[in-house]
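One structure, pasted below without further comment.
For this view, one protein chain was removed and the others were kept in their places.
By letter and in written order, the chains are A and B; residue numbering begins at 1 in each of them.
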Amino acid sequence: MSALTQQSLAAVAGFGRFGTFCGQLAIRTVTRPFYPREALAYAGLTAARCLAPVLAVTLPCGMVIALQGLQIFDLYGAQRLLSSLVSVAVLRELSPVMACVLVAAQGGSSCAAELGSMRIKEEIDATEVMGIDALRYHVLPRLLGLTLACPILGTFGALAGLLGGYVTAVMLKGEASGVYLANLWALTQPADLWAGIFKTLVFGFSIGLVATFHGFYARGGAAGVGRAVNETVVRSVLVFVVVNYLLTSALFTDAP
Amino acid sequence: MSVGPVAAVRDYFRFVAAIGRSVQREGLSWSASVKAAWDIGVESMPILLVIAGFIGSNLSLQGHAAFAPLGAQRMLGMFVSLAGVRELAPIIAGSMVAAKAGTQMASQLGVMRIQEQLDALEVMAVDPLAHLVAPRLAGIMLALPALVIVATFTMIAAAYAAAVMQLGVGGATFLRFAADGVQPIDFAYGEVKGAVFGAVICTVSCWYGFHCGSGPEGVGRATNQAVVTSAVLCVVLNYLLSEVMYGG
Partner (left out) sequence: MPLTIPAPEPTPPEAVIEVRGVCRAFGSNEVLKNISVDIPARRTTAIIGPSGTGKSVLLKHIVGLLTPDKGEIRIFGKNIHALPRKELYAVRKRMGMLFQAGALFDSISVGENIGFPLVHHGGGLSEDQIRAKVNEKLELVGMAGFYDRPTAALSGGQRKRVSLARAIVMEPEVVFFDEPNSGLDPITSDTIDQLIRDMKAALGITFVVISHDIVGTVGVADYICVLERGGVAAWGSTADVLKSDHPMVRAFLSRNLDLDGISGNRVPLPTARPQQPT
């Protein structure tokens, strides 16, 4: 059997296992028992863990948008448009995407690392042997927690991004504060806010699915845990970059 | 390993200095470096192409949506090339390599740490910094700039496709404005950013691997922290570099 065939079959098997995984989780969201406390606790934990990195990333990005925006608008004398560009970019793209990239890197990989080590150290087997459903108790709360944490972090990210834009434009480059703030919402509508939140929910859900799947099925000792973390981060970013494009097509484009 | 953040930063700089001293003492294996560069490039390429492609098309859609109310949609090409070349391509390439190669380095060195293989190298009088870290550092600083170029062109090509096929913007107009949006120096700056990001990702990830806590959770934690720290540092450095390069 050639290597390519083997790899393709392994990929198909992987998809199959993922599909089964999703199906098993779906059933457990509509049947008792539930563990809502654990899910909320995990959402809080993830938000706390990821807040600093999210802010550390969205703030400079806001600053860079303002920096580059000013470069272009200076050429056309359109500086007053700067704040609207920043707010549009931050709300529609920057905060959902960058915040969720960091949630994937920090929250998603922590989740995969935790579940992965639990699997390697047979703690998941021990849970099952004690008569507790491991998917329900360990996996589902983490999935829901990651999903819920993203809109919260996305909102903070948006605020940081806007702040970054303001800092660069007004404090560092000397644009007029009044003009900047007056034009901030010139091009945005409330719908943009909801679209951003919707995006983060979808992204969070995909990070959660990828992270829990890779952690839960980790194999091969400590190296396997490292591999699970690696694949989680890369694949969740891949998934939501594709989803982001599809959502943007749906939400922000007029049908041609 | 629980050290306070200040001590960790100090230790990180000592680590980097030690890498320099080891290379000075033992030299650098070019064949190992080129192999590392190739591995990093080949590993990151497929993901990078897909991500750069989707971000490029996304950029077109968002740019159009933003500029249409201002009647400036013809300038879409310029917006895409400027944002893409100056900022997005380096950041995308940097993040992908941090996620793929960074975690690979951190977890490989972390496993070696907990299985005492790093100690074994030391006792066999083989310097792990010269033998394991330095070739990866040289390799990533070769690979990332190349990946930045790949990301740039993929992004612009995907943006073009989206503009022409989804938005009905004229292809020639798009390309003309795209060419207007960038100058050769912007590409050079992108390469510099790529090299800087590469150095940061490699040294930070290797540092986390070296200082891995015990057991599989130690490796998982080191890998996790390596990605986040590298990604955050790349974004912050991106702003500082842009300020220097484009600040005016």
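The rule is simple: a contact is a pair of C-beta atoms (placed from the backbone, for glycine too) under 8 Å apart; a residue touches a chain by one contact, two chains touch by 3 or more.
These figures come from a predicted structure and were not determined experimentally.
Undergrad: Which of the displayed chains are touched by the chain that has been omitted?
TA: Per the touch rule above, the missing chain touches B.
Undergrad: Tell me which of B:V42, B:A68 or B:V126 is the one touching the absent chain.
TA: Of the listed residues, the one touching the omitted chain is B:V126.
Undergrad: Just checking the interface: what residues of subunit B touch the absent partner chain?
TA: The list for subunit B reads 21, 25, 115-117, 119-120, 122-127.
Criterion: only the chains that are shown with their structure count from here on.
Undergrad: Determine the centre-to-centre distance between subunit A and subunit B, using the mean Cα coordinates as centres, and give it in whole Å.
TA: 19
Undergrad: Taking the touch rule as given, give the residues of subunit A at its contact with subunit B in the complex, in rising order.
TA: It comes out as residues 53, 56-57, 60-61, 63-64, 67-68, 71-72, 81, 85, 88-89, 92-93, 98, 101-102, 105-106, 109-110, 112-114, 116-117, 120-121, 187, 221-230, 233-234, 237-238, 241-242, 244-245, 248-249, 252-253, 256.
Undergrad: State the interface residues of subunit B toward subunit A in the complex, per the touch definition above.
TA: Touching subunit A from subunit B are residues 47, 50-51, 54-55, 57-58, 61-62, 64-66, 69-70, 78-79, 82-83, 86-87, 95-96, 99-100, 103-104, 106-108, 110-111, 114, 166-168, 215-221, 223-224, 227-228, 231-232, 235-236, 238-239, 242-243, 246-248.
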